[in-house]
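Structure first, commentary second.
One protein chain is absent from this view; the other protein chains keep their places.
Lettered A and B in written order, each chain numbered from 1.
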Amino acid sequence: MKKLAILGAMTAAGLTAGAASAATLDDVKARGTLNCGVTTGLVGFAAPNANGEWEGFDVGVCRAVAAAVLGDPTAVEFVPTTGKTRFTALASGEIDLLARNTTWTFSRDVDLKFEFVGINYYDGQGFMVPKELGVSSAKELDGATVCIQTGTTTELNLADFFRANNISYEPVPIETNAEAQPLYLEGACDVYTTDASGLAATRAAFENPGDHVVLPEIISKEPLGPLVRHGDNDWADINRWVLNALIAAEELGVTSANVEELASAPGDNPEINRLLGTEGTLGEMLGLDADWAKRAIMAGGNYGELFEKNIGENTPIGLARGLNAQWTEGGLLYSPPFR
Amino acid sequence: MSTYSDPPSGSFQLSMLINDTRYRSYTFQFVALLLLVLGMAYLGWNLVQNLAAAGLNISYQFLGEPAGYDINQTLIPYTSQSSHWQASMVGVLNTLLVAFLGCIMATIIGVAVGVLRLSNNWIVRQLMSIYVEIFRNVPVLVWILIIMAIFIAVLPQPRDFRGDDAEASMFLNAFAFTGRGFYSPAPIFGPGSGVVVAVFLASIAGIFALRNYATKALYQRGQLIPTLWPSIALFFIPAILAFYIMGRPIGLEYPELRGFNFQGGVFMRNSLIALWFALSIYTAAFIAENVRAGILAVSKGQTEAAASLGMRPNRIMNLVVLPQALRVIIPPLISQYLNLTKNSSLAIAVGYMDLTGTLGGITLNQTGRAIECIVLLMLFYLTISLVISALMNVYNNAVKLKER
Partner (left out) sequence: MSDTHAQSVAFVRDTMIPEQAPPASEAGIIKWMRENLFSGWFNTILTLVSLYFIYQIVTSAYPWFANGIWTTSSLAECREALDGMTGACFSVLTERWNQLLFGFQYPNDAYWRPTLAFFLLIVALVPVLYPKAPRNMLIFTAIYPFLAFWLIWGGTILIPIVAMLGFVGGYFAFKQFDHQSFAMGLLAGVIAAVVVWWVGGFATGAAPNLLALEAVPSRDMGGFMLNMILGTVCVALSLPIGIVLALGRQSHMPIIKWICVIFIEFIRGVPLITLLFVANVVLAYFLPPGTNFDLILRVIIMITLFASAYIAEVIRGGLAALPRGQYEAADSLGLDYAQSTRLIIMPQALKISIPGIVNVAVGLFKDTVLVSVISMFDLVGMIRGPILASTEWNGVYWELWGFAVFVFFIVCFSISKYSQWLERQLATDHR
């Protein structure tokens, strides 16, 4: 008899949902929520807390987009994706935005037909080993058993690195970060390798983080960024400029604390005025209202605030800004001008 | 009431397509076919639309490109520069390996448990039915993960073997049971070892010849030739003699702890063992039930007749009951083999690199060719199933009771 419920539900859903159009922005507005793809759980980047609410650095991007587009940072439906499912989920329209520490590569951009809207974290692949092994360089890892998360660029980099250095290893492919953790902790693998930020996040969740070291070698470039489908340029623009707005806000000194005040009236800095909509019509050009950037910044703060709150040095994850500092402070973050 | 034996005569009318049972089946089939074609066309059209919208295409070019990733257990030569196709082949062989090992072990355990469930020992009977009920009623994925958890959490890891007062030590200095897998000595074949192997094979052939001769002698002349001790002697003596005459060409390579892992010897990975054991004990619970049903299907008169001839219980089982029960047992047994092979796709849960792990896992992830990979994956499993089904039919026809 249960079949009836499902049939009924399907029909009812079909009747109420109606046909969707090609424009993602309209879909999102009609739906009232943003479907945002995140990891299945990586503390600091995207993980549900004890109450089941998602929080983290990538989650912050989703919330900023939702705030800019829908006016409500909580109007986000988080869809956990694995390395395997993330691209199909995006390509098939199950999610509108994939903010899941995904590396921007040529083939993903060109062959898989996705549009990376920017880079929110400059990362690289590193190795974590227990301190007691006494290893100080990745080149000493000959014969080691290495746990890798599958479905990422990680396993390709790893194969290249070991081949280039002509050393052998035993790969142990693991589907998710959560499954890799016990394998590594109990010693079934000598080494755990993934993006350095992921290593820091994983290590932070250990009982004794001090017993493990991240080796100095960073064997790859991993520019991580949110991405959307190819072909919907308006939607890509919105996401790109929300991200840029967060970065620019930090550069311009706009924070979640003072954004309300700065947006209330045009100030001295014309770029802040344009960003916050008190001058010019940037919001309108995006198909949004004038306050879009203000709402995005208020959702979780500017880039620097998001970083400090979720993965910065005062959090258990304890990542330094490093490459992810503003260009004015020797980092790589450089938002194009808002004009 | 009117009765008629002939269908009403007259010319064909359109309404007969619905009302006349002779033509109605054509209508139904036509409608069904039409619906099927329409449904297929609809799905196909959606696919084309979606692919066009995403700017993708269906292409199997990626199979020839370098895979780029390493696989830990390869039965054929493979490097990260080999193609995706070779990676898939490695996966196919790994699937077949674990399925083969699993089927053998499941059969051994299953037959033993099935026979013991009918033992006249009460306590053994109860234990066996507890085994069957527990393993049948819990998902095999849970068993796979539990055995993997034993590897991860209970068995000593290589680091525990390290140091002077190590927590763990090797068994007989030759076998190491670690959380990463089992290591055992591996034979090393030096020059001249071919002779030893040939002698050994020849002596096995000799044992079979002897047994054949003994059987013939028994049946034709009623002469009883002892076979047990000569067989054992044949098995060991020529090979050992050859071994020493050739100057001990076959050595053993012992595993030893070097660097991060044990090196040398034969290594069975934890993922292989976890998958193999879990599939075996799970499937064995089902096989045990089939065996029990098969034995119960042999009528009691057969047992009694054999007993009245003075046969001992184990001979009754071996010579009278099992051969007859086999006919009942084999068909469900083969479908259990089929299930085991299909369940081996759960390898992905413990990181065993079978076909689902290579083609359906990393290759799919790296190339993003989801449709192509999954089509190939399904075709492979379908082929295996059809081959096994075909074999089953051949066997069934061979053992079918020849009724006259």
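FYI, a contact is a pair of C-beta atoms (placed from the backbone, for glycine too) under 8 Å apart; a residue touches a chain by one contact, two chains touch by 3 or more.
This one's a predicted model, so the numbers in the text were calculated from it and none came from an experiment.
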- Message: Using the touch definition from the top, which of B:97, B:118, B:149 or B:197 touches the missing chain?
- Response: B:149
- Where A:85, A:302 or A:315 are the choices, the one touching the absent chain is A:85
- Which one touches the absent chain: B:138, B:201 or B:319? B:138
- Item | Candidate in contact with the missing chain, chosen from B:50, B:299 or B:396 | B:50
- If the missing chain were put back, which residues of chain A would it touch? 1-12, 15-17, 19-22, 27, 40-41, 48, 51-52, 77, 79-82, 84-85, 88, 91-94, 175-179, 181-182, 185-186, 205-207
- Task: Would you write out the residues of chain B that touch the absent chain, in ascending order?
- Result: 25, 28-29, 32-33, 36, 43, 46-47, 49-51, 53, 119-124, 127, 133-134, 136-142, 145-146, 149, 152-153, 342-343, 345-346, 348-349, 356, 360, 364, 370-371, 374, 377-378, 381-382, 385-386
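One rule holds for everything that comes next: only the chains that are shown with their structure count from here on.
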- Query: From the C-alpha centre of chain A to that of chain B, how far is it in Å?
  - Reply: 43
- Message: Could you list, by residue number, the parts of chain A that touch chain B in their complex?
- Response: 22, 83-84, 87-88, 91-92, 108, 111-113, 132-133, 141-145, 150-152, 155-156, 158-160, 162-163, 169-175, 182-183, 186-188, 190, 229-231
- Task: State the interface residues of chain B toward chain A in the complex, per the touch definition above.
- Result: 50, 53-56, 68-72, 79-81, 151-153, 157-160, 179-180, 258-261, 263, 270-271, 348-349, 351, 353, 357, 361-362, 364-366, 368, 370
